[in-house]
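Can you read through this structure? Questions will come right after.
With one protein chain removed, the remaining protein chains of the complex are shown where they sit.
Every chain is named by a letter (A and B) in the order it is written, and numbering of its residues begins at 1.
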Amino acid sequence: MSVEADARALHRRRRWGKVGRYALLTVLAVIVIFPIYITIVNSLLRPVDITRQPPKLFPTDPQWHSYADAWNAGHMGTYLKNSFIVTFVITTGQVVTAILAGYAFAFLDFPFKRTLFVVFLATLMVPFEVTIVTNVATISDLGWYNTYAGLAVPFLATGFGAFLMRQAFLTLPHDLRDAAALDGYGHWRFLWRVAVPLARPAVGALTVFAFLAAWNQYLWPLLITKDDKLRTVQIGLKQLQQVSIDQINITFAGAVIAVVPLVILLLFFQKQLVRGLTAGAVKG
Amino acid sequence: MATTELPTGTPASAPAPPRPLSPARRRLRRRERGLAYLLLIPSLVVFGVFVFWPLVHNVYLGFFRNPPFPGLPKHYVGFDQYREVLGSQTFFDSVKTTFLFAILTVPAGIALGLGLAVLAHQQLRGIGIYRTLFSSTVATSVAVAAVVFGTLMNPSVGLLPWLGLTTNPTILQNPTWALVAVAVVTVWQTLGLTFILMASGLQSVPDELFEAAKVDGAGAWSRFWHVTLPMMSPTIFFAVVIGTIFAFQSFGQIDILTQGGPLKKTNVLTYYIYDTLQRQSDPGKAAVLAVALFFLTLILALLQIRLLERRVSYER
Partner (left out) sequence: MRGWQRWLGSGLAVVVLAAGLSATATVAPAGAANSTTCPLDALKKAGKPIQITMWHSMTRQNEATLQQLTDRFNSSQSDVKVNLVNQIDYVQTFNKYKAGLSSGDLPDIVQLQETDQQQMIDTQTVLPASVCAKADKYSFSDFLPRVTSYFTVGKTQYAMPFNTSGPVLYYNKKAFSAAGLDPNTPPKTLDDVRADAEKLKTSGVSAPLGLKTDPGFFEHWRALASKTYVNNNNGRSARATKTVYDDALGRQIFTWMSGMVKDGLATTNPDLGTGTFDNLLGIQSGTHAMAIDTSAALGTIKSVLSGGTVSNVELGVAPMPAPSASAKGGVLVSGGELFMVNKSSPAKQAAAWKYLKFLDQPDSLTTWAIGTGYLPIRKSAADSAPMQQYWAQNPEFKVAYDQLLNGPNNVATSGSVIGNYTGARDALRDAENSMFLEGKDPKSALKDAGSNATSAIDDYNSKIGV
């Protein structure tokens, strides 16, 4: 075989390798995305067409009104508003408490620091379901049953957030604080003027995380709300799930409505999310 | 140098190494203490009221046999209820199901996430689109996933009969397959997160390592086995610990898809707690189960840290 033929064969193999790789990636992407795709399709079909065999994979006559039905009859509009309020409060709360606690663990010395840090980490090992029996009672005793406070307050602090912020603060140069102190910066000013701006990536990551977790809460809102005025999107989905089969398209429209805000969020904050996960796992 | 930081209290997560104190700092130490506690108080109040107090209170509630609804006297029965509940076949089966669910979801989820991450970790035009698609399920919630798959898995109208994949009894009613089905939903729903985690872990592995292995004549499989996997072990370790904790907390998908059935084959502990509390209206029994779930999570996390940590390669 000549060198030339050899090179040509190698080139061909490379090209086919590339095609193969694209093919594999595409097949996998289709599999991953398919459930989301079919949900959008189903939301636009007539119920009778959703249950057709073989399934319809494209809405030839899209029924946009199912979104209006989910929004109005399914109360998804109100639920979205509630989800936003609760998620906003929880996210803000978690970020603030995490910054404060993370700062204390990273920059201050105090007795029982190690013990308290373990206490913070230990909260990660308490599944939320473990606490519901008592927490429902606590919330009603506080008079917060069926209120935004009841939905949000139990989640205003997390061990994970404090851990993440501590890690972020620890990566800042050690003498930064001393230099700032010489400039007359107190801890409070140093925290908000220097440390937080420098730890912006971690704050961003925590924000996205907290948002995701709060938005997707399911069990707690189910337990702690008692009317449509306070229910969140996820509970709305459970309700829509119970509509009968002749309105199944509305359930799918509801699912899409519940997902859209997160898609928008992630389009903007993908980088923060990636960074946050990296910070949680590996610190290089 | 990379060090692994775990949210579970490994030696690596000990407080920062002591730094030399300047005189100014020394003087401020006292005020620092006050400030430190002040900064911690918001978190500690929340944890105290909504995490640790329920833990204590659960143990207490478990000593009482509750009436089916409030207003009637409850009876102190000491450890009887603990013995009864924890010794029951239903509890044993539920623990088994919970572990099985974790085994079905965690390794598969990590393998898929890592696989996709490795595939997406190459220089190809448009790879960013694939990365976005692979991470897309991060936008879904368990409720959304359950609603979506509930229909996909429908025995007579969904996709499965079309693909010729039918079981008898139908999949969500099948004692063998129901838990697998719920696990599939869970793996899909968490795939986006796992992918992002793995992909970013992969990105922090220096490219020179792969290049060096390539030069040494290592094939793709060998490179994966001898370079990728060891370098990714801290990330994988993190994913195992967190993934298991997540798996032990799964609830929504089971509530929407199977409600613990058929024959309690998907009755994981969290659902069992919810069912006991809500459908059976028995807070005392639910409290006992909650105490059990706490200790199981704790023991498991500690075990994992002990067993896995040794195999994790920290050196790069």
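Here is the rule we use: a residue touches a chain if its C-beta (ideal position, glycine included) is under 8 Å from a C-beta of that chain, and two chains touch if they have at least 3 such contacts.
What you are looking at is a predicted structure, and each value in this text was computed from that prediction instead of being measured.
Student: In the complete assembly, which of B:Val56, B:Ile103, B:Ile129 or B:Leu307 touches the absent chain?
Tutor: Of these options, the touching residue for the absent chain is B:Val56.
Student: Considering the complete complex, identify which of B:Ser94, B:Ser141, B:Thr170 or B:Thr297 is in touch with the unshown chain.
Tutor: B:Thr170
Student: May I ask which residue of B:Pro42, B:Pro67 or B:Pro230 touches the chain that does not appear here?
Tutor: Reading the full complex, the residue touching the unseen chain is B:Pro67.
Student: Provide the residue numbers of chain B that touch the chain removed from this figure.
Tutor: 9-11, 55-57, 59-60, 63-74, 76, 78, 146, 150-151, 153-157, 161, 168-170, 172-175, 256-259, 261-264, 278-281, 298, 302, 305
Student: Touching the missing chain, which residues of chain A?
Tutor: Counting over the whole complex, chain A touches the hidden chain at residues 46-49, 51-53, 73-74, 114-115, 118, 122, 136-137, 140, 145-146, 222, 226-228, 235, 238-247.
We take it that only the chains that are shown with their structure count from here on.
Student: If we count contacts the way the header does, which residues on chain B are in touch with chain A in the complex?
Tutor: It is residues 2-5, 7-9, 13-16, 19, 22, 24-25, 28-29, 32-33, 35-37, 39-40, 42-47, 49-51, 53-55, 57-58, 61, 116, 119-120, 122, 124, 127, 130, 132-152, 156-159, 161-162, 188, 191, 193, 196-197, 199-201, 203-204, 234-235, 238-239, 242, 245, 248-249, 251-252, 255-256, 269-270, 273-274, 277-278, 283, 286-287, 290-291, 293-294, 297-298, 301 of chain B that touch chain A.
Student: Quick check on the complex: what are the chain A residues that touch chain B?
Tutor: On the chain A side, the touching residues are 18, 21-22, 24-26, 28-29, 32-33, 35-36, 38-39, 42, 50-55, 96-98, 100-101, 103-106, 108-111, 113-114, 116-135, 138, 153-157, 159-160, 162-163, 167, 170, 174, 178, 181-182, 187, 212, 215-216, 218-219, 223, 234, 237-238, 240-241, 248, 251-252, 254-255, 258-259, 262-263, 266, 270, 273-275, 277-278, 280-284.
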